[in-house]
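One structure, pasted below without further comment.
For this depiction, one protein chain was excluded, whereas all remaining protein chains were kept in their positions.
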Amino acid sequence: MTGTPPSEQAAPPHVVLTGVSKHYGGVTALDNVDFSCDLGSIHAVLGENGAGKSTLIKIMAGVVQPDEGSMTLAGKPQAFRHPAAANAAGIVCIFQELSLVPDLSVADNICIADPPRRFGLIDSRAQRRHAEEMLARIGCEDVNPLTRVRDLALSRRQMVEIAKAISKDPTVLILDEATSALTAADVDRVFEILRRLRDSGISILTISHRMHEIDAVADTCSVFRNGRHIETFKQGGRSEKEIVQMMIGREISAHFPPKPPPKVGEPLLEVRSLGWENRLKEIDLLIGRGEIVGLGGLDGQGQKELLIGLFGVLKGMRGEVRVDGKSVSLTSPNAAKKAGIDMALIPEDRKTEGLMLPMSIADNLTIASLEQFSRGPLVDPAALDKAVEDGIDRMQIKIGSSGDAVSTLSGGNQQKVVIAKWLMTEPRIILLNDPTRGIDVGTKQEIYLLLRALAEEGAGILFYSTDYEELIGCCDRVAVMYDGRVVSELEGEAITEENIISSALNLAEAAQ
Amino acid sequence: MDTIAPKPDTATRPPLLRISQENQPILVAAGFILVILAVGTAYTLSTQGSATLLSPTYLLQQLQVGSFLGIVAAGMMLVILLGHIDLSVPWTIAAAAMMATAVGGPAAIPVGLAVGLTVGLVNGMGVAYLRIPSMIFTLGVNAVMRGLMVAHTGGFAPQTAATDLMQWLAVAKIFGIPVALLVWATVSIGMVVLLNRTSVGKYIYAIGNKEAAAYLAGVPTRGIIVLAFGLCGMAAGLAGTLLAGYSTKAYQGMGDAYLLPAIAAVVIGGTHILGGRGRYLGTLIGVILIVLLNSVLSIMQMPEAGRQVIYGSVIILMLLVYGRGTKITQ
Partner (left out) sequence: MKGRGTMGDLGIRLTHNAGLLTAISVFIVFYVFYNMNHPRGFSTAVLIQNSNEVYTLAMVAMAQTVPVLLGGLDLSVGAIMTLVNCLASHLLNGSPLQMFFGIVVCMAAGAACGFLNGCVVVFGRIQPIIATLATGAIFVGLALFLRPTPGGNVDGDLSWAATNDLFEIAATYGFADDGEAAWFKPIAWIPVPLLLLVFVALFVWIPFARSVTGRTVYAIGSGEGAAYMSGLNIERAKIAAFTLGGFFAGLGGLYLALQTSSGNADIPQAGAYTLNSIAAVVIGGTSLLGGVGSAIGSIFGALVLRTISFNFRIFEIDPLMQPLFEGVVLLVAVSLGALRVLRVKNTLELFR
């Protein structure tokens, strides 16, 4: 199944995983996976969110240990207990979050773990020489090792990260979505470096969502789906269409409420050529009363910025936002929730943005709507208690007592608290940022039903999800974003997984 | 210190013994008060043959002196709940006292309060809008206030005297109860209502817990921060005005002795130094603890040196007990 490296025809695979499984609680992240990769080759791993790619590399890098299965490196069995052990064996991983210290120089960062020393003190000249050598190895001679990492462009930081990784002399280099934050030109540079490293005999494993990038660099591709290794093929062995098919290929597991026939609702929220920094570009969007509009695309294409921007969190936005046909100025969440706009945002991370974890369920439920329960300066405790009870009933939140800390609830119930909190403000425009991430199927279903019910009561909903199934099952319309733009709007029958994925990967543009 | 028995790993405890994490410091501090009273009484019994500490007159007198600290601590608690701190309290107290006595007449008390409020609002603006760490900004404001007052008074105790009303509030008694104590009680009731019965109180806790979540819930976070600092400054102003009435005049450095005890009282009472958690009852008990500790130390004729050491040690000890616990359970 594995591709053969261009240079060493008969060499056995360098890393071999056999029968590897990993479970998190009841969730199976990897299911009896066999996988291997070779020296002197770039191996791409493809898959949707939650396909098991990250777990695979975490096992190889010693971050997590498999429940079953074994691994060999250069023919010898290995079981890494922690990342340092993997590093010592020659497997070095570059994760999505950079591990560079921003205020230290490039040279300091490259040598941070074990700097060259003289008389016990760091020998800055030797350190600089070493850093220059590493940078030269990846063809980045133009980065001055004295520069602070903070002063480097994101793409250069990524290269310094690679230099730091190879200064550990790896035989296997793993990149986890290392190009997701980079522009096309920078991606080309990173690829150039990867090819050089491959030619020097290193085995490179890369995870990316961007199909055309994989086309450009990979020698071998493996597709994962639902924790299973579906297929491994050599570069060019499969068409894009076939690959997309392999990535989807599963049955719809959730049940969605029926969609009403398409109707032309009155416009509720209109967004006109909205822009912010270089993250949002010329976005036009219309949400009608009673409509659920989905927001799709790969992670980090501006969806989060669009949602929090509409909610008044971003300063210096360009363009215009209209509610009920009237231009509104969204300066803060406090302004966005006020009468006349009546907006609500279910934020991305409920632990840091949605909830005050140590506070009680009741306090969390009422924090956004306290003014409604106030008489003069005082809060009416009876009205508050009733509202809390109603909120818990409406969302069917399973709790012991409303005085318990919200941190004691399960993830699904916590998310229900966040939603119930906003329902108390009786919002007309509801923005949701991936509200079903990391919660159980039952709660997901309740959320789908609720959204449809809210829409039928006349609310307008903008729903960002990383799960394409949800977008298909729930939304009347889906806007797909790429690189800060809405690249396509799908409606009715056109909302298919295939269409969403091809828009998300921006295949149309890449083909040009 | 064997009174600090309940460890915070409440999950493994049988339900009967489970004490909510919020109330545990209050119980510990209350227990410590009993220890102080017992030790002090044992001392007076052995040296003077009388239980001075336990006489109601003596206790009321101590609490009267303690009410100034109590008012300062109430204000301080608001900013600590936000996860901030106000180090400008010493010279806010002195400035309010000096301005109140300088103006005199019926305007004296309003001027004292207004000075405190103004300083507090400036602190709040620096923290909420410029987002300068409150520790540093209020330290700078304290220096500026000191500079202004030194320039204003020429570095000497001002000759102006406190008005009769100020003196009455600070030293008079109604039915044997000191008026200052009643002022403190009024402030305390205001605090309890503010923290438990108003949206502002809930917002303060929310910001102290997770400012980002509070902001995204549409809480006007900046306004609340400015308001809390304003109230803290006003409390210091009130304390300064009363203190001037108590000693009939204002003097240099009159607020210096209130900063550390006020922070200590709040922290000892179980308010988390990083904000978000704590009950006013705890602060009340913390103030009483410090006041009684002070009384006992002065009965024992403990020099200033010993007091400083004991204050510092008590804060660290209490923080070690609560601080570690909360970190583990988080």
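We call the chains A and B, going by the order they appear; numbering starts again at 1 in every chain.
Here is the rule we use: contacts are C-beta pairs under 8 Å (C-beta built on N, C-alpha and C of every residue); 3 or more make two chains touch, one makes a residue touch a chain.
All values derive from a computational prediction rather than experimental measurement.
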Candidate in contact with the missing chain, chosen from A:313, A:397 or A:500: A:313
Touch with the omitted chain, as defined above, among B:157, B:193, B:212 or B:299: B:212
Contacts of subunit B with the absent chain, listed as residue ranges: 85, 126, 129-133, 135-137, 139-148, 150-151, 154-155, 211-212, 215-216, 253, 256, 260, 263-264, 267, 273-274, 303-313, 315-316, 319-320, 323-324, 327
On subunit A, residues whose C-beta touches the chain left out of the figure: 84, 98-105, 108, 112-113, 115, 117, 120-122, 124, 142-144, 146-148, 151-153, 156, 276-277, 305, 308, 313-316, 332, 353
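In this section, only the chains that are shown with their structure count from here on.
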Where subunit A and subunit B are represented by their mean Cα positions, the distance between them in whole Å: 46
Interfacial residue positions of subunit B with respect to subunit A in the complex: 193, 197-200, 202-203, 205-206, 209-210, 212-220, 276-277, 330
Subunit B partner contacts - residues on subunit A that touch it in the complex: 311, 313, 332-334, 336-337, 345, 347, 352-359, 363, 366-368, 370-371, 374, 377-379, 381, 421, 425
